[in-house]
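Provided herewith is a single structure, encoded as structure tokens, for subsequent inquiry.
Presenting chain A:
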Amino acid sequence: MTIGINEFIIASSLLFLIGFMGVLLRRNTLIIYMSLELMLNAVNLALVAFSRFNQAMDGAIFVFFIMTVAAAEVAVGLAIIVMLFRKKQTVSVDELNQLKG
Partner candidate 1 sequence: MHSQLLFSAIWLPFIIGVLFLILPQNKSTSSYRLLGITGGFWPFVVAWFLYSQYQSDGLGGYCFEFILPTGLESLGIYLHLGLNGISLPLFILSATVGAAAILYALDSKDARLNLYIGLLLIMLSGLMGTFASIDLFFFYFFHEFALIPTFVMVLIWGGLARRVIALEMTIYLTLGALLSLIGLIALYQQSGADSFTMIALKEALANQPLSETIQSNIFALLFFGLGILVSLFPFHSWAPKGYAAAPTGAAMLHAGVLKKFGLYGLLQIAIPLLPSGASQWSLWLCVLGLCNILIIGLVTLSQKDLKQMIGYSSVMHMGYAFIGLATFSILGAGGVLLLLVAHGLSVALLFLLSTSIYKRFASFDMTAMGGLGKIAPNLSVFYVLAIMASIGLPGFANFWGEFLIFTALAENESMRWVLYLAALGIIISAVYGLKSVGLIVFGNPPKHIQVFENQASNDMNFSEKTSALILILSLLLVGVFPKIFSDRANEALEPLYNSQTISSTASTAVSIFTSTSTEKSVHSDLDACEDSLALNEGLYHE
Partner candidate 2 sequence: MVFNPNAVNSAMFMIVVLVATAGLFVLLEAYFLAILQVLVYAGAVMVLFLFIIMLLDVDKGDDLKLGRRKLSLLARFFGVCLVAFLIFNSFSEVNLPSPDLGTVGDYPGIESGIDFSTSAKSFGLILFTKYMLPFQIIGFLLLIAMIGVIVISKKQKTAE
């Protein structure tokens, strides 16, 4: 069997889904955050595959940007999580329900 674009995309989608499940199921903000990164990664995979199969550079360039963006997001996100931890001594989302109703 040849590995075509479809296989890559399915792999990417599954990765995306696993990431989503992580976001959905986990209570630890850090792991949720990691799951988000995983989803971005899945997108990257898809992009690279498309770029390769479509013979177009733009996808690969986009990956470059996405990585940077992800890094920046992680930085800000972690900063917020750390501050929250300082305040509440927990990183569980269960405890983060002051804003509701």
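In picking the candidates, the idea was that all candidates are chains of the complex that A comes from, given by their letters.
Following the convention adopted for this analysis, contacts are C-beta pairs under 8 Å (C-beta built on N, C-alpha and C of every residue); 3 or more make two chains touch, one makes a residue touch a chain; residues count from 1.
All values reported here derive from a predicted model rather than from experimental measurement.
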Touching partner of chain A in this complex, picked from 1 or 2: 2
Residue numbers on chain A that touch candidate 2, as the complex places them: 2-6, 8-11, 13-15, 17-18, 20-22, 24-28, 30-31, 33-35, 37-38, 41, 44-45, 48-49, 51-57, 60-61, 63-65, 67-76, 78-83, 85, 90-92
